[in-house]
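Note that one protein chain of the assembly has been removed; the remaining protein chains are unaltered in position.
As written, the chain order gives the labels A, B and C, with residue 1 at the start of each chain.
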Amino acid sequence: MTALFPGETFRFPVRVYYEDTDAAGVVYYANYLKFMERARTEWLSAKGFEIEVLEREHRIAFAVRRVEIEYLRPARLGDRLEVSFTVVEGRRASLVADQEIRRGAETLTRARITVACLDSANWRPSRIPAALLPHTENPA
Amino acid sequence: MTALFPGETFRFPVRVYYEDTDAAGVVYYANYLKFMERARTEWLSAKGFEIEVLEREHRIAFAVRRVEIEYLRPARLGDRLEVSFTVVEGRRASLVADQEIRRGAETLTRARITVACLDSANWRPSRIPAALLPHTENPA
Amino acid sequence: MTALFPGETFRFPVRVYYEDTDAAGVVYYANYLKFMERARTEWLSAKGFEIEVLEREHRIAFAVRRVEIEYLRPARLGDRLEVSFTVVEGRRASLVADQEIRRGAETLTRARITVACLDSANWRPSRIPAALLPHTENPA
Partner (left out) sequence: MTALFPGETFRFPVRVYYEDTDAAGVVYYANYLKFMERARTEWLSAKGFEIEVLEREHRIAFAVRRVEIEYLRPARLGDRLEVSFTVVEGRRASLVADQEIRRGAETLTRARITVACLDSANWRPSRIPAALLPHTENPA
């Protein structure tokens, strides 16, 4: 289990296949959200939480509440991208994260995403596991 | 509730949006299967079965077991297509159907699809509702 | 060709199929953006502009620059939704629109979307066809 420190950024590689592109020759705008969600899932794995176990054994599910996303430059077929994930604010039952998609030194897309932690049995807010939040001086 | 007679073909319109296409400028090969499944769902609706009610109230789910699909000509952005669905064989717990995707008089794609009827609680084979099968001389 | 007046809202129906949902039993968060883009494409059609003709004959393409989207309540398998589209600001080479996805009286998702108009030959900003913008006091 890899510990992430405050401000630490998790990075995950993604390659662009035909399935991701559209007739304009670039990645379809909704599909960047798929790339970002893959990185979030792998961040959970890196922290020791497998998404399928969280729901089955701990009744914890995550739901995206809000996304602000800017499309700066398009990604293209065959591109090897890097998707980042940085928690910027941890609340009791939600967290806010910044995510970027880069191709080498270029930032193609960046987003701020609010994710809620839910009890998967009743879809009510649930406390986020402490191990997922950035460490603070006096952790609750 | 519309009755379908033996050999009768159900038809459903689909339009091609950017989400369906890829960087080759045509509909991505997996997405024709989405169009075909939409037509199957709407055929169920036309027969009086709403897919979400079938599972929730009757514990019936459908699972595709086998697909043979031929890609003859590509569909393109903005195309207005027609997807057909014809049951060619009804068995106890599965059915075999032919599906075509046409643009006007042109057949773009055709498939033979085997769909199993399952008990959604245990994923075991379940008898297909009689109303979904082509009428025979001595219907059960 | 249907004229849209200032503040007028275009509405387009969408049904939820299995392809749109995920293992949480609801519509996958990126797929609401597909529904919104379908409504934008059909709004163009309603205004007399077919998306595939715009690019081929007029060298005009649209690219999403920014999305702010809030997920309020989930859509589910079989739902019959209505996607709205309202231009809230027309600029020279871009427009800002509000889009909502409703199920009956409930708002499930709402977004503010900035779309740029591009010259499809060189991907530079291009003037938006006047017919697509809300009428002003002295329409062109």
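The rule is short, and it goes like this: contacts are C-beta pairs under 8 Å (C-beta built on N, C-alpha and C of every residue); 3 or more make two chains touch, one makes a residue touch a chain.
None of the values given here were measured: they were computed from a predicted structure.
Residue in contact with the omitted chain (choice from B:Ala30, B:Val88 or B:Ala131): B:Ala30. Between the chain not shown and the residues B:Ala63, B:Val88 or B:Ala131, the one that touches is B:Ala63.
Taking the whole complex into account, chain A touches the unshown chain at residues 15, 17-19, 34, 37-38, 41, 50-53, 76-79. What chain C contributes to its contact with the hidden chain is residues 18-19, 21-26, 28, 30, 76-77.
For chain B, the residues touching the absent chain in the complete assembly are 24, 29-31, 33-34, 37, 61, 63-71, 74, 120.
Please note the rule applied: only the chains that are shown with their structure count from here on.
Chain centres computed from CA atoms place A at the largest separation from chain B. Core chain by CA centroid proximity to the global CA centroid: C.
A straight line joining the Cα centres of chain A and chain B is 35 Å long.
In this assembly, the C-alpha centroid of chain A lies 25 Å from the C-alpha centroid of chain C. Among the residues of chain B, those in touch with two or more other chains are 18-19, 76-77.
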